[in-house]
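Every protein chain but one is kept in place in this view of the complex.
Our next item is chain A:
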Amino acid sequence: MASDMASDTGSDTASGTKPPTTSARPVRPTGSLSAWEGMARQYDYWLTVLKRTWRGGVVSSFLTPLLYVVAMGVLLGGFIEGDPDRLEGASSYLAFVVPGLVASHAMTIAVSESTYPVMGSIKWHKTFFAQLATPLAVRDLVNAYVAFVMFRVASACAVFMLVIAPFGVFATWWGPILAWLSQVLVGFAFTTLVFSYSARLKSEEGFGLLFRLGVIPLTLFSGAFFPISNLGPVLEWVARLTPLWHGVSLSRMFCVDRIDWALAALNVTVLVTLTVVGWFLAVRNLDRRLEV
């Protein structure tokens, strides 16, 4: 059963490994997997998760947002005058609201996939503990997790954009592609940040707080449904500080083809920065949480 091995009991010089050092954590321990290999080894696991959850995903990812489009965009939007100057360049309210809706939808999926399921992997299913007994490291767990959530976000947003395309809400054919990439960026930022929050959380109550004080206000006041200029100068600036607004701003300017490249660069920088910071926090928090 056991294969023969080169090294044996403790004697470090004989086994040819490095001399004894006291346990300072190295940046890359020997035997660490490349980021790609670390994720590839979890592919089969996440495939089973997808097989188990895709039905519910279809409803919440595709059906619910389409209902929103019909209700808000078509029915409610019918009452709203389509003046491009008051709608950030959009030709109709539907064309205005769709890019915002999809961006906020990206956030919603990212948040819901990074809250209870993260706690479940720690507390209820112990998935993370089992995984850490193998060559996988905390970093690998975070990467694969984020990759899975991003698959959900990216596919949901893509389908959404494709379905809505025939309704003539997009100004160019290439704008929506950039808009889709912006929505993916929104997903990345929220997945990593919320993951880092969930990794620290001891009880589910914290999620209620996150939804009530985070997700709902952001959805309503980040410019998805109305121009933030309607908020008045002070609140408008508050809205500009929220991560979702940067995503809505990108998504919309690409869809309606009124692009301010300097602003776009700022929006992208903010979202990428949040993603990077979120990723480091996620790895650090999960590492602390799982340490025994």
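Here is the rule we go by: a residue touches a chain if its C-beta (ideal position, glycine included) is under 8 Å from a C-beta of that chain, and two chains touch if they have at least 3 such contacts; residues count from 1.
By definition in this document, contacts and distances are computed from a predicted model.
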Candidate names "Putative RNA polymerase sigma-70 factor", "ABC transporter ATP-binding protein", "Deferrochelatase" or "Septum site-determining protein MinD"; UniProt protein name, chain not shown: "ABC transporter ATP-binding protein"
Interface with the unshown chain - residue positions in chain A: 1-3, 5, 7-12, 14-15, 17-18, 20-26, 29-33, 37, 41-45, 48-49, 52, 124-127, 129-137, 291-292
